[in-house]
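Apart from one protein chain that is not included, each protein chain of the complex appears where it belongs.
Let's look at chain A:
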Amino acid sequence: MNAFKRDKKEEEEGGGNPFQNLEKTTVLQEARTFNDTPVNPRKCAHILTKILYLLNQGEQLGTTEATEAFFAMTKLFQSRDVVLRRLVYLGIKELSSLAEDVIIVTSSLTKDMTGKEDLYRAAAIRALCTITDGGMLAAIERYMKQAIVDRSPAVSSAALVSSLHLTSVSSDIARRWAYEAQEALNSTNVMVQYHALGVLYQARKTDKLAVIKLVAKLMRTSPKSPYAACMLIRMACKLLEDMEEGEDSMLGFIECCLRHKSEMVVYEAAHALVNFGKSGLKEIGSAISVLQLFCGSPKPALRFAAVRTLNKVAMTHPAAVTACNLDLENLITDSNRSIATLAITTLLKTGAESSVDR
């Protein structure tokens, strides 16, 4: 009866979900097709997609099942179909925590990461690093350093992000690869610059002087990437919090970011200025006027961000937020209920009796 109902619903939708009612055992049986030569890329890609779908739905695989599927999957390295190869990388990442002896694919992945095809290299690096343990690290170190300074942004980013993940395998990995990361920091690609900054911070965060030097240098050139700029603002804030006396140049830099062309950076700077204790009234004032502008934005996320931050400042500097009362009153009827609620609670902290009537 139930099945009948479902069929009917599927018909209404115009053909059912091809991934509905998949049986784990059946799919794993189908995975035996991976052993056939020559590999049928279309068919194998479809089966592999089913396995990945099941894992994504939260299906539990036992160690034996996972290992069997993993080993069957390694046979697919014979095929040169790009989509299939990329799905194999995904499969390796998904199964690496479930299957045994996953290091069997190390040489295949190393070959792909040093090969000619850029589309393989970046993804192969990321897959390789998920199966890498302390013992293997030395073997791939040379390739990783090369990949970080590679001219392809995808490859460089993949290597930088992977080296952050590898911190859990070896805590000093970022420091060992810092020289290469420093070079990647000069990249014109916005994401590479961001990832390089993340690795450099990881490498130096225990050495405050080194962080100060890094931040000071970047502040002068002002990173092109908005993500890197946000990260830099956070790093500067962290330094300012620990410093005995406020460093004017850093505070000045954050204030300067209020005029950045990316809203993301402007908001990050305003948020930073109002959130830590050392900014003066002048800085808080300019930050609040930016947030006031955001309150009238057509984008709900921007209004939300602004009112949430104002709500927080109202605790420490209620007088400074009073200037925004009119804008906040407009937000009480906002269609997004979170924004309306935040506006009301902020007004309760700043509003005077006179505004209650309106």
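Just so we're on the same page, contacts are C-beta pairs under 8 Å (C-beta built on N, C-alpha and C of every residue); 3 or more make two chains touch, one makes a residue touch a chain; residues count from 1.
The rule is simple: contacts and distances are computed from a predicted model.
The chain absent from the displayed complex carries the UniProt protein name "Coatomer subunit zeta", chosen from "Translin-associated protein X", "Coatomer subunit zeta", "Gamma carbonic anhydrase-like 2" or "Mitochondrial ribonuclease P catalytic subunit". Residue A:Met231 is the one among A:Leu61, A:Leu76 or A:Met231 that touches the chain not shown. For the chain left out of this panel, the touching residue among A:Ile103, A:Ile212 or A:Ile344 is A:Ile103. Check A:Phe34, A:Tyr194 or A:Phe253 against the missing chain and you find that the one touching it is A:Tyr194.
The omitted chain makes contact with just one of the residues A:Ala203, A:Ile288 or A:Leu302: A:Leu302.
Set against the missing chain, the residues A:Glu30, A:Asp150, A:Glu180 or A:Glu268 yield one that touches it, A:Glu268. Residue-level contact of chain A with the missing chain is found at 13-15, 17-19, 37-39, 41-42, 45-46, 48-49, 52-53, 56-58, 78, 80-83, 86-87, 90, 93, 96-97, 100-103, 119, 122-123, 126, 130-136, 154, 157-158, 161-162, 164-165, 168-169, 191, 194-195, 198, 201, 227, 230-231, 234-235, 237-238, 241, 263-264, 267-268, 271, 299-302, 304-305, 308, 335-338.
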